[in-house]
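The complex appears here minus one protein chain, its other protein chains still in place.
Chain lettering (A and B) follows the sequence in which the chains are written, and residue indices restart at 1 in each chain.
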Amino acid sequence: MRPFIQFESVSKAFGSVTVVNALDLAIEKGEFVSLLGPSGSGKTTILMMLAGFERPTQGAIYLDGKRIDHLPPYRRQMGVVFQNYALFPHMSVAENVAFPLEMQRVPRAEIAERVERALDMVKLKHLKDRRPSQLSGGQQQRIALTRALVFEPSVILMDEPLGALDKQLREHMQLEIRELHKRLGLTIVFVTHDQSEALTMSDRIAVFNAGRIEQIDDPQVIYDTPRTRFVAEFIGETNLIEAKVASVDNHVAHLSLGAGLSARAHAGNGLSAGQTASFSLRPERIRLGAAPEGSNALDMTIADCIYHGDHMRVQLTHDDFSLVARCERLAGNWTIGASVVASFDPSDCTVLTQ
Amino acid sequence: MFRALQITFGIAIVIFLLMPIFAILPLAFTSSVFLNYPIPAYSMRWMHELTTADVWRTSIVNSLIIGSGATVLATVLGTLASLGMRKGALPMVSLLRTLFLLPMVVPAVVLGVGMQIFLVRLGLASTYLGVTIAHSVLCIPFVIVSVSAALQGIDPSIERAASSLGAPPVTVFRRVTLPLAIPGVVSGAIFAFATSLDEVVLTLFVAGPNQRTLARQMFSSIRENINPTVAAAALLLIIGTLCLGGLAALLRWRQKRSALMTAPSAI
Partner (left out) sequence: MKAAILRERSGALLLVSPVLVFMAVFFLWPLWAMVTAAFVDDAVSKVLPRTAASIVSWDGQGIPSEAAHKALVQDLRVATDEQALGEAVRRLNSAASGFRTLLGRTIPAVKAASDPAQVDLLTVDPRWKDTRFWVALKEAMPPYTDRNILAAVDMKRDGSGSIVLEGADASAHRLIMLRTLLVAAMVTIACAVIGLPYAMLAASLTGWKRSVLLLAVVLPLWTSLLVRTAAWFILLQNEGLINGALQAIGLINSPLPLIFNRLGVVIAMTHVLLPFMVLPIYSVILGIPGNLMSAAQSMGAGPVRAFWRVLLPLSLPGILSGSLLVFMVAIGYYITPALLGGANDQMISSVIAFYATGTANWGLAGALGLILLVVTTVLYTIYGRFSTSPQVPGA
């Protein structure tokens, strides 16, 4: 049994430039999957292949068990929300929403009723006779969403749909979309390059880099145990530690960090003594105190301390080894130049494969 | 001092630019047979002459016939070409575009000589069809410029949206592309009509006495025996072109607004 949506070693090249490289991706029905990655990593291209505006150079795409990569967009039954909304400027809001229903030859009376219902759902029924130009950005966004939902497509595709909204409205719309997803049981593929958006909204996140998936997992796994250096750096902030593995026993690796420091880390598969590896340690997992707590404790000096309102970022050094820690406030009389002990759990220090 | 000089200069040039147009208009209503100021008395004599004298009346009718023909021909052909050149699917599109705009550049007399020789060979010289075709050649560039600009203003994602919502290509064209391009088509047609209305040189070469247009009639009237009917005709032309120009400006303004309204930031 195939997954609901499946990319099977799909490649896409524009001329001699390969933009998507042997992509395998499976999405289940009712899932909210975000495609996250830096600009130019091929997110839009993947979405456009799914919607039918681009054809894969190689590979196959399946929807609900049927191969669809040869179908034109208008036969794929996918609701697409574009970054700039792409509302029809010459039609009223109601006409915009009615358009997909007309295309499906839904009877006239039923169209009116369904449009009404759909607009009611996003609380914009009172705007139905306006032109798109007479709406605010957030209202246009909601109409675009309604138009993509109204014909009950099997999948909703969104390409940075919230990119043009200001921060407050964006957060509001994130909640609204998330809520619609839950209520209607929609399958959503959502492109963004905003990591916090991906983290808050998705069931799973696929992190892209240069046309390949670096990691695909649920948000918490992505954040807590990034598998690659790229993912660790792209999502959130992290301390990248290059260390030599002194010994491995019982899934615990003993590391020598240089400058005479040593620590213990959770060892993944294939880690062996004598090898050098990269590790990721999130700043907020570091606890600062006068005395060691837990199994890892490093003697550090406070090099700098930056106030961020709700938290502080503390720059720690020990000779040429340095760390960034994040804590709510500094206790005691620690000032720049003071000595502290930085403690963390071995399970928070995760090994990166590259 | 410098400022005063600047302002004087500006006013002088504005007068230089506008005075001729405004100077000719009142003479349409002179009662004298001379195109002179001061106007002795006002009368509708020459307006009457313009609308009743055979040469003038037929020339107005001819202008309308040939202008409409050329407008229809140029608008249809030019719109099709603009649609074809739009997506860049054709190789050497810029070469084609240059070719289509060339009639604006080639001196009218040169084209006139060629047209005359060619239409005589085809047996189309001194026919309505011949003159209409000759005018269309001059009108097509204006239509292409205008329609291409309108098409360029259409956000491609709007058409993609329509297609993703289940509209096959023909429907996308009929329901989305065409309605959004219509203002450009109409203003192209207006440009085409105004061009045909004002065309003299080609007409001189390819039209016979039966196809004399208003502009052609004005030309020979100025050349042979100028009288205030010319001013009356000028008034008619100015009012006509100003109406057309106003219409085109209105359309362009609306188009700009609709281009703005597809931009998400416009609230």
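The working rule: contacts are C-beta pairs under 8 Å (C-beta built on N, C-alpha and C of every residue); 3 or more make two chains touch, one makes a residue touch a chain.
What you are looking at is a predicted structure, and each value in this text was computed from that prediction instead of being measured.
K.L.:
Against the chain that's been left off, what residues of chain B make contact? List them.
P.N.:
That gives, for chain B, the contact residues 2, 6, 9-10, 13-14, 16-21, 23-24, 27, 34-37, 77-78, 80-81, 83-87, 89-90, 96, 98-119, 121, 133-134, 136-137, 140-141, 144-145, 194-195, 197-198, 200-201, 204-205, 215, 218-219, 222-223, 226, 230-231, 234, 237-238, 241-242, 245.
One rule holds in what follows: only the chains that are shown with their structure count from here on.
K.L.:
Counting only Cα atoms for the centres, state how far chain A is from chain B in Å.
P.N.:
55
K.L.:
Given the complex with chain B, which residues does chain A contribute to the contact?
P.N.:
Touching chain B from chain A are residues 51-53, 72-74, 76-80, 82-90, 99-100, 103-104, 131-137, 140-141, 147-148, 151, 157, 164.
K.L.:
Please give the residue numbers of chain B that touch chain A in the complex, ascending.
P.N.:
155, 157-158, 160-169, 171, 175-176, 179-180, 257-258, 260-267
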